[in-house]
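One protein chain omitted, others in place.
Which chain is which? They are A, B and C, in the order written, and residues in each are numbered from 1.
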Amino acid sequence: MAEAKIKFGTPAKIPGWINYAVVPIVNLIAAFLISGIVIIIIGDDPIKALEVLFYGAFGYPEAIGYTLYYTTNFIFTGLAVAIAFHCGLFNIGAEGQAILGGLGVGLIALYFDWLPIWLIIPMAMIAAAIFGAGWAYIPAYLQAKRGSHIVITTIMFNFIAAALATYLLVEVLIDPNGQSPESREFAETTWLPFFHEYLTMPKTPLNLSFIYALILSACFYFFVWHTRWGYEIRVVGQNETAARYAGISPAKNIILAMMLSGALAGFVGVNEIQGVQHRLILDFTGGYGFVGIAVALMGRNHPVGIFLAALLFGALYQGGSELAFEMRSINKEMIVVIQGLIILFSGALEHMFRPKIEAVYRRIVGPQIVEAP
Amino acid sequence: MTIEAPALELRRINKRFGPVHANKDITLSVNRGSIHGIIGENGAGKSTLMSIVYGFYQADSGEIFVNGNLCDIDNPQSSIAAGIGMVHQHFMLVDTFSVLENVILGVEGGFKLADGLSKARIELERLEKEYALDVNVDAIVGDLPVGLRQRVEILKALYRGAEILILDEPTGVLTPQEADHLFRILDILRDQGKTVILITHKLREIMAITDAVSVMRRGEMVAHVETANTNREQLAELMVGRSVLLHVEKEPATPTETLLEIKNLNYIDADGVGRLRDVSLDVKAGEILGIAGVSGNGQSELLEVLGGILAPASGSIRYKGQEMCGSQKFTARNLRKIGLGHVPEDRHRSGLVLSFSANECTILGYQDSPEYNNGLRLDQRAMINACETYIEKFDVRPTDPMLKVSGFSGGNQQKLVLAREMEQDPDVLLVGQPTRGVDIGAIEFIHNQLIKMRDARKAILVVSVEIDEVMSIADRIAVMFDGEVVGVIDSKDATETKLGLMMAGIRDTDALDKAAP
Amino acid sequence: DDFKPAIVFDMGGKFDKSFNEAAYNGAEKFKKDTGVDYMEFEVTQVSQREQAAKRMARKDASIVIAMGFAQASAVEKAAKENPDTKFTIIDMVVDLPNVQSIVFREEQGSFLVGIAAAMASKTGKVGFVGGMDIPLIRKFALGYKEGVMYANPNAEVIENMTGTTPAAWNDPTKGGELARSQFDRGADVVFAAAGGTGIGVYQSAADAKKYAIGVDSNQDHLQPGTMLTSMLKRVDVAVYDTFTAAKNGTWEPGIKVLGLKEDGVGFSVDKWNKDILTPEMIAAMDKAKADIISGKIKVTNYMDR
Partner (left out) sequence: MESFQLTILMLDATLRVATPLVLAALAGMFSERAGVVDIGLEGKMLGAAFAAAAVAAVSGSAWVGLGAGILTSLMLSALHAYACVTHKGNQVVSGMAINIVVAGLAPTLGFAWFKMGGQTPSLNGDARFRSIELPFAEAAQNIPVIGYIYAELISGHNIIVYMAAAAVPITAWILYRTRFGLRVRAVGENPHAVDTAGISVDLMRYKALAVTGFMCGIAGTYLSTAHGAGFIRDMTAGKGYLALAALIFGKWKPVPTLIACLLFAFTDAAQARLQGVELPIVGTIPVQFIQALPYILTVLLLAGFVGKAHPPKAIGEPYIKER
């Protein structure tokens, strides 16, 4: 019987640090191992590559500035995708919403730059939110009222947003003295303060948006888990019938969640256009909207997770550019491969090593006997 | 005397789910050609045990013998091969498929479907005749009422040549007529030499149809008895571990003012079908109005219209004298504010959000009540406190308000929903299927709570397909048929036959009187 | 020995089959001829432009070439911060004492190949396929159109742009379809200024046995037999010369305009198109070239409208 007891003894409970630290680290190691093999195949030194990558992301103040600057974008798009997820919606349109957000910033900065600084800066940020939210509103409305599949409509709206931006920058907003499809530079009063203006650190694109992203993350947590509106969004996302039973309108919440999502995505425009570029340009969204999907999913739609995932991708972007710079044989395609492998191992294959790690832990700790309740 | 090997024998089956020891050293022997009942409280481990027999789960240890032979059952395929069939509590059917397609899934007999389908069509016709299991084999399963879906499940098992048929709470969702029909089918099966294992919470069914009963409690097998040598009281006690009152003790009602008044209510669904037709009813403070009827005759729609979920086409609904139809206030949200409680028919579909924790579910529908809100903030402390109170008052197990509700058993989930709606102290309470899938210990408790509310001068409307239940708790009974109220009678005058006739749509009072004893 | 040239490619990457690749070829040639290696970076995110320019400066680059108009503001910032570093930007003007700006007169080269297109066309209809609709591409298109009209005032030019996202530079299937649609409508010569998308255009022309005109570098070898000629934009030469000048100490800031006169643009005559590009066409183009240089023919620069 004793033997049987041991056999059926409840396995020891797996402590949090295994799940939240050991497993992700093992996943990352696996991704780097495979990347290393690819690097060996193309004839370079993987250990050095890893060193350069890490050094490039965190090794010196400028690197950290850049890493956090990228992180900022990923926080915005990660939160954007996550809030829609909480409402059971798959927002692939963060990219287009970010374009519109930038447009909102640009219009305010270009046409209202006579306003005082304390007014124009928040106005531009609000415009980003309104434009992003407005762009998300149409697919949301169509989903809520007409049942049009939001995945398709948001994909389509990405293309339409790109077309709109190209048109405006080529025909309307283009700097009359310039030749490239970008607007004139904004007045300095519209710029967000850079970190390096206030802290002793080298010049980097890191600006106030980063703090703003952190504040929004806290708001996100509070909103989703500690307000009735967040609660209602989650009910709709988990069980629409229950929502209707509880007097919660699915349509209203779908639209609300998507507009919040669009507004969050629009803030990429704040970071990029208002914070860094100081002029409207094309392609500033740089795929952040798509990577936001991976960030949200890897971060379990929770702001802490999203921050960590965003930091990972920020580090990859910045460390990757250092890598491309320092190592001749590693070009931008190779960086893409490494990023893909990390998404694969830490995202899609995240459960691959978990049982083995847990088994190892159990073997070390030994079984515990717990009686059924 | 030749000792025939039992059709099914289990020896020392153990199964754990994490910390829960769902099956502890279970031993069971089922005779061939018998109907064997298994009873036990919610979460006692019945479904788990049967899932092990069917190969859906694997036991941590133990042995399974079929017809005296040790069987290594590690997936449903080996169990099917051993002649075991199972009708799961939640049907394992593909809703978008036809009956025929569902039946042949897994035993298609060849790459091209056409051959298998025509073969199955013939075979099914035979089976349907032999076991009185008529269903239209070309119907889409999703369109069928539950009773018929269950027959599809039985056909599926028989088509696979099942000799031992396991049914997990088959009558939980059936109307009495459907249940009777099922029992006739089971009888035929037994007569044909098949073995049936029946899991149920309804002692009446056990007494009516089984040959032997096994009782489980908290993962253990606590008793085996011949049905002939036992009675309901004894079984109830074995199950719950204490004596249970099987009848509801209540004083006669003393109804006062009308709190809910429905006049000429009509509802037309999305397909343009009239689901409620000129329904007129009233419920007074201090009484329970029971709505009986075969499911699908408009009761569900009535509840949802009254709950502010569906919009009526015409008619009048007055809550506490306030006209609701056509009013801006006629939404589920506002009705709750006015003092309406609503326990939905289906706890999984609408009453709960399964992925939420218990405390989050306790505010479903009341999420904007000041009680749970502190400015912008949802007051987590208040939510947990409320949940703890409910858990304590309604004896919900487990007792942790932070647990996900999907981890609670059906009976305990039902208690959580009831607690939520009752503890808001509504003046009018709508209750759909109060005890569906709930064990008798919990049934007793739930019924007593409803009576207590009645005695606190609340108006209660209970929809149930269980005639027993309606008769024992309601003061007046309205019977619905095809969207109409066939009649309203005092429960003192109600008999099973009379209600049965009304449920079939017969209004003729003479016939009713004649039917009366 | 301590001469350290550097080059920053833009988003298309150094293998974009046109502009950046031409620069890459120039840099490679410089490396081969002088044995001096160069630093390089391919921009993938907009913010990397500035980062790259500054990093090159910090790494003590002797000369930094920035490819493409989009790098203007990055170069401006980096040049201001590093007044001792030499910068050369191609395709755009940045007015700073340590910046050299090289711009090409694409319209002049396009004008010439427009003449060839009009002369080679039997139907009097010719096509143009652009990548993204941006001013630079319109500059090509406008010069081309004027050249076509110059040679045949009755000719018709069918103009198509590939897309509105950067994917438009790398969509050969779409390019091929656009070309076919122009052929369907009667065009029989097509000029592509669309990066990698052009590959599909040339393939389509080869499949349909129509003529195509390459762009930036000499692309005649891609489909020998149907490549009428290529509009050359000597980015490779510009890069090579810039490095060389910087090495020899003859590099000078200011604006450098490379047109027909400077041999900065032109058309290709080689073994692959010698059977198609007739002496009459070459003569006509040479004459127009002389007239443009002398100012007799004015080709509109889209940017100066």
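To be clear about the criterion, contacts are C-beta pairs under 8 Å (C-beta built on N, C-alpha and C of every residue); 3 or more make two chains touch, one makes a residue touch a chain.
Everything numeric in this text was worked out from a predicted model, so none of it was measured.
S.K.: Of the chains that are displayed, which are in contact with the missing one across the whole complex?
M.R.: Within the full complex, the chain not displayed touches A, B, C.
S.K.: So one chain is hidden, and I want to know which residue out of A:28, A:163, A:187 or A:327 touches that hidden chain in the complete assembly.
M.R.: A:163
S.K.: Can you work out which residue in C:86, C:139 or C:174 touches the chain that's missing from view?
M.R.: Looking across C:86, C:139 or C:174, the contact with the absent chain belongs to C:174.
S.K.: What residue numbers in subunit B mark contact with the hidden partner chain?
M.R.: Against the left-out chain, subunit B lists 17, 54, 56-57, 75-77, 79-80, 86, 88, 90, 92-97, 101-102, 104-108, 110-114, 116, 156.
S.K.: Touching the hidden chain in the full complex, which residues of subunit C are there? Just list them.
M.R.: 14-15, 17, 21, 133, 158-161, 163-164, 167, 170-174, 176-178, 180-181, 184-185, 196, 199-200, 203, 222-223
S.K.: Identify the residues of subunit A touching the omitted chain, counting contacts across the whole complex.
M.R.: 38, 41-42, 90, 138-139, 142, 146-149, 151-153, 155-157, 159-160, 163-164, 166-167, 170-171, 290, 293-294, 297-298, 331, 333-341, 343-344, 347-352
One rule holds for everything that comes next: only the chains that are shown with their structure count from here on.
S.K.: Approximately how many whole Å separate the CA-defined centres of subunit B and subunit C?
M.R.: 75
S.K.: What whole-number Å value describes the gap between the mean CA coordinates of subunit A and subunit C?
M.R.: Averaging C-alpha atoms per chain gives centres 36 Å apart.
S.K.: Centroid of subunit A to centroid of subunit B, CA atoms only: how many Å?
M.R.: The answer is 45 Å.
S.K.: Applying the document's contact rule, which stretches of subunit A touch subunit B when the two form their complex?
M.R.: The touching residues are 4, 7-8, 10, 222, 225-228, 230-232, 234-235, 238-239, 241-242, 244-248, 370-373.
S.K.: Would you tell me which residues of subunit B are touching subunit A in their complex?
M.R.: 14, 16, 18-22, 24, 60-61, 218-219, 307-309, 331-336, 342, 344, 349-356, 360, 363-365, 367-368, 372-373, 376-378, 380, 397-398
S.K.: Quick one: which bits of subunit A touch subunit C in the complex? Just the residue numbers, please.
M.R.: By the definition above, subunit A touches subunit C via 66, 69-70, 159, 162-163, 165-167, 170, 174, 178-182, 185, 203, 205, 272, 276-277, 279, 281-284, 286, 317, 321, 324-325, 331-332, 335.
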